[in-house]
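Every protein chain but one is kept in place in this view of the complex.
Now for subunit A:
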Amino acid sequence: HGPYQPHEPGYGLYQPGYSPHDDQIPDPKSRMLAIQNAKAYLLKSSTTSGLNLYDHLANMLTKILDEQPTNAVDIIENISKDVKWAQFQKKMDTLRDEHEILPTFEAAEKRKALFLKANGEGDEELEEEIGETRLPNVMETAFYFEQAGIGLSKDESYHIFLALKKLVSVQPIQTCRFWGKILGLEMNYIIAEVQYHEEEEEEETEEEEVTKEGGTGMDEVEDEDEEKEKEDEPPKSTYKPPPIIPKEENGTGANKYVYFVCNEPGKPWVKLPPVTPAQIFCARKIKKFFTGRLDAPVVSFPPFPGNEANYLRAQIARISAGTHISPTGFYQFAEEEGDEEEEGEGGRDTCEENPYFQPLSVAEMVDSLSTWVHHTQSILKQGRCVWLNPFQKSEEEEEEEEEEGEEEKPEEPDELQQEIGPPLLTPLSEDEGIQNIPAWTAQPSTNLIPQYAVAILQSNRWPGAYAFASGRKFENIYFGWGHKYSPENHAPALPPPAQAEYPSGPEITETRDPTLEEELAFKAAREEALAEAEEEEDEEDAVEDDEEEEEDD
């Protein structure tokens, strides 16, 4: 062997120091030197990071040999990155890590409170609860809805169950129902529908009457001031705002139930205020997402009279009125003697459970929509369930008008026509569909095992509203964003046309200025008239002169 010449075939293959025959080279020192040089190079610390390649490679290979990942060569760069990253995790100082209090721990703490039994529950209370089951069986309802794939996870359902139990123990509640869940941008709402005991309702109405009387006192004082300043007043506006339609009493119509909401089970329940017709009227015109905070303002046009709590309450009222259904015959009208005429045109507004209810089979419930009825009153255009004529004046108001007879009475608008909605317990087959879509879609929960199937109805007008019926059990629920379905895009209301500032009359009506031609023509006409008059005078003078001349001759 020996150094190969360029033309020989072995040239270039064997580098000095690395050929297989090098151990036979009688100079191990140069090889050792080469190794030491290589190692020294590998041990050189990097100027930027302070690491050296030798240690890094050693750590990496140790890690690989410890963990033995599959296809290590494919992820070698990532392993290298991880080893380098691990360098920075070691804390060389003596400070101990403060345990992070993650927000998840606090949330878990709140939910834990749900599972604790309240202190001081004696045997008496337990007996009471067993006697009147005011708490709804949320898990049973969840089971039936789960047959159709509707519902929250079991965990969440159970948490809601416990949260409702807490609500029932805190407030004097007669009946309680899990109404549903409305999703929001930052947080969601869990809603419970509740009816109070009767004594509680009376207390609330008393509070409201007190505030009303305070209001009328103020009005009388203002009227006296106005009468003193009758002279020299600027013209008063003749605008009369449309009359405010009073909201329905608690316990009737749209305010039949009281609603409590919370963001998550474990958080305190907040009561929603009763809904007013103006709010329902406005809620029909706007479409806004809920943020999850009850005090958030609702920025919209037409401006919504209230904040998110009111908007939420209005949407709940609309959904309840439109989608709460039950199998035919479950509810019936209470039998009353001779009261039909007194009910007026509004129709009956209460119904009660029918003790002789015979449930229909699931196949019948699914085939025809006339086997289901609405058991909540629908909301009229006015915003109430029972129509009220806002122009019917009470005796007090008529007296006031006689006093102010000197002032001009504004024109009264035409009398409103009474609005009639569908009566209570209308079957679903009367529901209007949207375009060519029926209002409800009915399906059995399973086609494979029809004997244990459950009839499921989904609303197409309020996507997210569901109802099930199985034997004597039925329930309604809502899971969704809280908006009505409309195939057309939402078009916000346009601002109304600008009002006239003043009534138009001849003295303030603008007329066109005369144009230049007209003025010139007018001037010319006038000059002609003058010229004619002068000519006549001239002629007369001329005639006189002539006469004088003739006389002279």
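As a working rule, a contact is a pair of C-beta atoms (placed from the backbone, for glycine too) under 8 Å apart; a residue touches a chain by one contact, two chains touch by 3 or more; residues count from 1.
The rule is simple: contacts and distances are computed from a predicted model.
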item	value
Omitted chain (choose from "Elongator complex protein 4", "Radial spoke head protein 9 homolog", "RALBP1 associated Eps domain containing 2" or "alanine transaminase") - UniProt protein name	"Radial spoke head protein 9 homolog"
Contact with the hidden chain (one of A:50, A:487 or A:503)	A:487
Of A:31, A:84 or A:287, the residue in touch with the unshown chain	A:287
Contact residue for the chain not shown (choose from A:165, A:181 or A:313)	A:181
From A:35, A:113, A:270 or A:437, residue that would touch the chain that is not displayed	A:437
Residues of subunit A (touch criterion as defined above) contacting the omitted chain	75, 78, 82, 102-104, 107-108, 110-111, 146-156, 180-181, 183-188, 264, 287-289, 435, 437-438, 441, 445-448, 458, 460, 463-464, 479-481, 483, 487-490, 492
